[in-house]
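Removed from the display is one protein chain of the complex; every other protein chain stays in position.
Presenting subunit A:
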Amino acid sequence: MSGQSQRLNIVPTVTTLGVVKARLVGATRGHALLKKKSDALTVQFRQILKKIVSTKESMGTIMKSSSFALTEAKYVAGENVKHVVLENVHSASLKVRSRTENVAGVKLPKFEYFTEGETKNDLTGLARGGQQVQACRGAYVKAIEVLVELASLQTSFLTLDDAIKTTNRRVNALENVVKPRLENTISYIKGELDELEREDFFRLKKIQGFKKREIERQLAAAKQFAEEKVVEKVSLQKGISINAAHNLLTTAAKDEDIIF
């Protein structure tokens, strides 16, 4: 994969080094926090999953009992129950309200059901079996309760699933892309800075060497000059050539006999 451990393209100076270091600290802290969030969300997820499984089972049994009650009512009140009920539908008396709950930073929807208006008790046309019909209605209302709870569990489940996926994606991105890139940038900048320092050092040393040599050369030149001056003086005094004077001074050790 290209760009797996590239570095950022910036100028390698001391200030940018500070900036990138700060970013690395931020990325590390963010990574730890996101990991914690992902763990908390996963815990919630598993809890909800367990609840969903148990609620679905209970829903199965409740639906069975309510359809049983319906069969009873049909048996008692005759087959016309269906038509009567169908005719009598106007506006729903059972509705659901949705709230958002905040769980570990994720907004989960939750449904709760409530009755609005009064339940239509005017099932005109039902001559017999009123009690059975009421029992059936009660059973179905209970079933609705369970179903609403199940629905809210399911929606929170799906939302959590989504949130966990995004958080995990971010964790992985930080861990595998952002942090290595920043670390590589830091080592690159440090390398460049070291190299610049070495260059500087080297240049300094070279200049020092230069200067030293200059000084030595000057010293040597000055000594030469002084010697020649002495030689001139001797040759003037003695009336000998410069060369002879030179030889006098340099070759033999200083003879005590020679008096100036």
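Just so it is clear, a residue touches a chain if its C-beta (ideal position, glycine included) is under 8 Å from a C-beta of that chain, and two chains touch if they have at least 3 such contacts; residues count from 1.
Heads up, the rule we're going with is that contacts and distances are computed from a predicted model.
Novice: Which of the following names does UniProt give to the chain that is not shown: "V-type proton ATPase subunit F", "Exosome complex component RRP46", "Oil body-associated protein 2A" or "HTH TFE/IIEalpha-type domain-containing protein"?
Specialist: So the chain that does not appear here would be "V-type proton ATPase subunit F", according to UniProt.
Novice: Using the definition of touch stated at the top, determine which of A:Leu147, A:Val231 or A:Ala245 touches the missing chain.
Specialist: A:Leu147
Novice: Among A:Leu158, A:Ala173, A:Ala222 or A:Leu236, which one is in touch with the chain left out?
Specialist: In the complete complex, the chain left out is touched by residue A:Leu158.
Novice: What residues on subunit A make contact with the chain left out of this view?
Specialist: Answer for subunit A: residues 49-50, 52-53, 56-57, 59-60, 63-64, 66-67, 69-71, 81-82, 85-86, 88-100, 105-107, 109, 111, 115-116, 119-120, 133, 136-137, 139-141, 143-144, 147-148, 150-152, 154-155, 157-159, 161-162, 166 touch the chain left out.
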